[in-house]
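Attaching a single structure in structure tokens format; questions to follow.
Only one protein chain is missing from this complex, and each of the others stays in its spot.
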Amino acid sequence: MNSALATKTSLTRSEFRLHHPLRVRWAEVDAQNIVFNAHYLAYFDLGITEYWRAIGLTYPDQLVYADGDLFVVKSLVNYHASALYDNQLEVCARAARVGNSSITFTLAIFRGEECLVDGEVVYVFANPATKKSVPLPARLRDAITNFELPS
Amino acid sequence: MNSALATKTSLTRSEFRLHHPLRVRWAEVDAQNIVFNAHYLAYFDLGITEYWRAIGLTYPDQLVYADGDLFVVKSLVNYHASALYDNQLEVCARAARVGNSSITFTLAIFRGEECLVDGEVVYVFANPATKKSVPLPARLRDAITNFELPS
Amino acid sequence: MNSALATKTSLTRSEFRLHHPLRVRWAEVDAQNIVFNAHYLAYFDLGITEYWRAIGLTYPDQLVYADGDLFVVKSLVNYHASALYDNQLEVCARAARVGNSSITFTLAIFRGEECLVDGEVVYVFANPATKKSVPLPARLRDAITNFELPS
Partner (left out) sequence: MNSALATKTSLTRSEFRLHHPLRVRWAEVDAQNIVFNAHYLAYFDLGITEYWRAIGLTYPDQLVYADGDLFVVKSLVNYHASALYDNQLEVCARAARVGNSSITFTLAIFRGEECLVDGEVVYVFANPATKKSVPLPARLRDAITNFELPS
């Protein structure tokens, strides 16, 4: 099914420090020539991958510990307008809330200044064996703070 | 990134009339041997495809009109536990709310009786040219009512 | 890009013992409403997964050894006609040649009796660390022989 209706969003590119370019692939558009709705979550994932790189902690090498790894617990996508084949887009990511063991990312996908899609992805840092949440590593917390709020 | 943490859900298989079986494909699991988080939205889409079939109105033949088509405006996924390679799953779908021009689906993915993932997908019926919402066709509304609330 | 042209093939369903049903997903068709060419290789992979199951050796549990795993070294796809959205298909697989350390599968995708796509996938059994080929395990060789040439 397609994903398109124009609704309002208040997000702008300038609210994000992380902007990652991507071009829509032929394999990502469906029979209506627009990006299939699930692929935007894959785009969000690309944005978060680049976010880790931007703060200096690449996944998984510098973010997975013996007793802790990042797990997605919630994804939300709001579709405002459709991306088309070969469109040049930007996926933007911001760590909007950092809790004791969780990180909530705000994400948005822009075509020029137009926000096509926005949403959020919530990660919990948890023990891979027990699946119980554990506190975020201090260096991860610090790296996010330094990136989002440079002194 | 992976998607796994065990959190609570109150959804059970018996709340759904539509149960569609699927088996996890090798191409759908990531380096942690669990289904990549975006693929669950694709699973939801499979559930909705089968929902249309179950109510007797296949997409797009019987659901796309000259002045109206279905557009996804919101997707929400809650991840409770991870599906693994080759797992036999069921995706379940229910039209939880039917408005004047929108349909909100509740979706859940079960492994046996365990709910791994749940969420919702909101569709708006809208004019493809203007992207303005239009009332749901009566026969779509009736087909949903008949399916969910058989007399 | 699409994949469609009608060319000849001599393969028929009855040449295969392994037939696995699948239905084309919305996410698998492109802007021309036909299955994107790379997805047929993913369909071939589904056929091979079911082939392992049919011979009684599921992957990876019963096919990966400490010093040996299966690696794809070649894939070939011939496109005769296009699969469309929601088409009910069958992917068929046959171990056409079994060498000292390699297995060549012949694969074909049928819609009814029409062969849409055929091709082959060549696996080599090799040491994961050194990437050097090693002889196929006897039980894998035997299981294939028993399946393809039941006495």
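Worth pointing out:
We call the chains A, B and C, going by the order they appear; numbering starts again at 1 in every chain.
Please note the rule applied: a residue touches a chain if its C-beta (ideal position, glycine included) is under 8 Å from a C-beta of that chain, and two chains touch if they have at least 3 such contacts.
Just so you know, these numbers come straight off a predicted model, no measurement behind them.
Considering C:22, C:108 or C:124, the position touching the chain not shown turns out to be C:124 (whole complex). In the full complex, chain B touches the omitted chain through residues 1, 26-27, 29-33, 36, 38-39, 85. Contacts to the hidden chain, counted on chain C, fall at residues 1-7, 31, 36-39, 41-42, 44-45, 48-49, 59-60, 69-79, 81, 121, 123-124, 126, 128, 131, 133.
Residue-level contact of chain A with the missing chain is found at 25-27, 42, 45-46, 49, 58, 86.
Everything that follows uses one rule, which is that only the chains that are shown with their structure count from here on.
Mean C-alpha position of chain A lies 35 Å from that of chain C. Contact of a single residue of chain B with at least two other chains is seen at positions 42, 45, 49, 59.
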